[in-house]
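Right, I'll just put the structure down here and ask away after.
All protein chains of the complex are present and in place, except for one that has been dropped.
Going in written order, the chains are labelled A and B, and every chain counts its residues from 1.
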Amino acid sequence: MTTPEIAVTTTNISTTPERELLMPPRSFKDVLRSGVRWESGLVILFLASLVYGWSVTSYFLNMETLFFAGLNFGEIAIMALPMTLIIITGEIDLSVASMLGLSASTLGYLFMHGWNIWAAMAICLMVGILGGALNGFLVTRLGLPSIAVTIGTLTLYRGIALIVLGSNTAVGFPAWTQNLSSPIGNTHIAYDFALFVVLALVFGVVLHMTALGRSIYAIGLQPETAFFSGIRVKRIKFSLYVVSGFLCAFAGILYTFQQASSASDTGVGLELNVVAIALFGGVSIFGGRGTIFGVVVSVAIFASLQSSLTAINISGQAQSIVTGCLLLLSVLVPNAIESMSRLWPRIRSRRPSMEVS
Amino acid sequence: MATTTAGSTFVTKILRFRELAIVVAIVLVFALTYLKNSSFASTASIQQMLSGPSIIIMLAVGETLVIVTRNVDLSVGSVLGLSAYLVGDLFVHYPHMPVAVALLVGLLIGLVCGVVNGAIVAYARVPALVVTLGMLYIIRGIDAIVVNGVQIQPSQIPQSFVNLGSGSLIGIPYLFWIAAVAVAIVGYVMRTFRPARDLYAIGSNPEAAILAGVRVPRRVFSAFAISGALAGLGGALWLAEFATVASTAGSGYELNVVAAVVVGGVAIFGGSGTILGAALGALLLNTIDQALVASRVSSFWNQAVAGILLLVAIAFDRYVSLRAEKILRVEGAHRDNA
Partner (left out) sequence: MERVEAPEEAPSSDGHTVVNPHESEALLVVERATKFFGPVKALVNGSITLYPGEAHALLGENGAGKSTLVKILAGVHSADGGYITLDGVAVKFSNPIDAREAGISVIYQEPTLFPDLSIAENIFMGRQPLRSGKRIDRSEMLRRAEDVFVRLGVPLEPSRLARGLSVADQQIVEIAKAISFNAKIIIMDEPTAALTEVEVQRLFDVVATLRAQGAAIMFISHRLEEVFAMCQRVTIMRDGAFVKTSTIDDISIDDIIYSMVGRDIVSLYGEHSRTPGVTVLDVEHLTREGVFTDITFSVRAGEIVALAGLVGAGRTEVARGIFGIDKLDAGTVTMAGQRIKTGSPLQAMNAGIGFVPEDRRQQGLVMQMAIDRNASLASIARLSHLGIIRQASERKLASEWAARLQLKFGRFSNPVMTLSGGNQQKVVLAKWLARQPRLLIIDEPTRGIDIGTKAEVHRLLGELVEQGIAVLMISSEMPEVLGVADRILVLHEGRLAAEFSRDEASEALIMRAAAGQMKAVAS
């Protein structure tokens, strides 16, 4: 009995015909192809940005640039790591920057009220854990949509930061903390950068090589199947939010020490930068797709571009245009590739063609 | 003959109930604040309560159209900022520009931005969150370049325009009239015309909408275009209200708008919600803002309260839909056993 081995949509009777027309136009092969292509594309882009930077100023490729880039981008890069995992599971966390601000404000407030700096830091990290737990609780226990929830907690945490620190600026942190804004020892590596690299390795191993990472992808692609296979979907999502809260609080502490001050508006608006970096790194907003490597290269590209553009005196705000364009390209280009590949007859023979009216 | 189930009545009631609940909440907040500070009910204060949220109401109207189709427009804040500045700049060069023209220019600037958003989301079929986020960055960047550190000063804006922002007609601020008219018109259209009903269909079940012959790309495109236009108009009104624009105007506004819309009962995943609800949501959030100021609670509490309110609103919506589902499920079972 020969059953043509064509894609399941025509042999499985329970799929509605129109459904086929409307499914996201990706077979895994295309996804895989475009994924590998995406990460490779990113690497090429990174090298191109280095070339550009070098062409703009001959100082570009020296160590100091690396140092400052690492310093400026450290916090955003660190926050992008848990964000990546959360987006892969199909959720989002828009409260990251507010948590950074809340942690910074708490640190400032406690320190200014005579707390021991270590104890204050511990409290900040606890706040991060609690904030993450609240997000996790609302999303997993109450089943609320994460985009709406984290807009709410974004507002709430920023609000609490305001209540805690008001319009004050906390200064006068212990002298040793200022070392964080200097390179490590004799190298030109910023502490931020080093921390990011370590964390990236940990996240990379977890996401790509462990059962937890596999589960995260399964949750993003098909949460019901994941649950039916014994994966603890809720627990994993909850934990990811807690990790995110913790790391954002940690980033807030780092940021404060680097700036040697903290205010309640620390980090306002950064959440969109973090999301942008993850999306540009190949993490699909729909979930189930993305790599740590892609995000790392994405960070590198943004950092490098920022350095070169600043070197030619383009303001931070104006650099936004570059961020925006990169973000748009990150979704338009894969789409364009797909549309083109659908026109190739070779691809056509593997799947039923969809005649669009 | 036709049976109305308790479940469906429950759902319909809750939906109408939502707008009523917000009105009740507004009245409650007002009453409580009045008790603490009787000047809260003064003419000036009430006028402030009406004109304050007017701009965000305009943006909320546009955002509702977009969210109903299961998309989101995160660029509205930057569009507002850009429009406010450009209109102001136009006044600097053409001090005798009529008010109506200024408003029209603002609207057109927003329309252009909305059209770009709409074209990309609707025709290139890419996720709206990413596109409007990208546009947020791009527009902010353009704004920064255009503004170039120069701030528009009140003295550069003609009095007639400033009057629009601070004057009133029969005691009600012009700004509120404009917002109210927008709400009335768009609200009516959303209930009464086929193309608008298409928007709800798209958000409720995108695949079914295509099957039903709805021209999805066209409608989604229009929703973004209108959202942009209203944000642009909002920018012009911003200029009228504050008479000063820096390059940070409107920054971060988009999340406030989304929050207002969700509090107002518009489902974040589309398909349901009313213009009136969204407007009331914005009004409620703003009233709470002003109430906190009036009751001498430090204004630092505004944000926290807004955040809590949003979370409560979302949780409440979820509770309602779960209850409704349970009632309908149990009913269904009983009906079959009857």
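For this structure, a couple of remarks:
Criterion: contacts are C-beta pairs under 8 Å (C-beta built on N, C-alpha and C of every residue); 3 or more make two chains touch, one makes a residue touch a chain.
These numbers were taken from a predicted model, which means no experiment stands behind them.
Considering B:31, B:212 or B:312, the position touching the chain not shown turns out to be B:212 (whole complex). Listed for subunit A, the residues touching the missing chain in the whole complex are 1-8, 10-14, 16-21, 26-29, 31-32, 205, 209-212, 214-215, 217-218, 221-222, 224-232, 288, 345, 348-353, 355, 357.
Touching the omitted chain from subunit B are residues 1-5, 7-8, 11-12, 191-194, 197-198, 200-201, 203-205, 207-209, 211-214, 267, 271-272, 324-325, 328-330, 332-333, 336-337.
One rule holds for everything that comes next: only the chains that are shown with their structure count from here on.
If each chain is reduced to the centroid of its CA atoms, subunit A and subunit B end up 28 Å from each other. Subunit B meets subunit A in the complex at residues 72, 74, 120, 124-127, 129-131, 133-145, 206-207, 210-211, 247, 251-252, 255, 258-259, 262, 268-269, 298, 300-308, 310-311, 314-315, 318. Remark: subunit A residues 18-19, 21-22, 94, 138, 142-145, 147-149, 151-160, 162-163, 166-167, 264, 268-269, 272, 275-276, 279, 285-286, 315, 317-328, 330-332, 335 touch subunit B in the complex.
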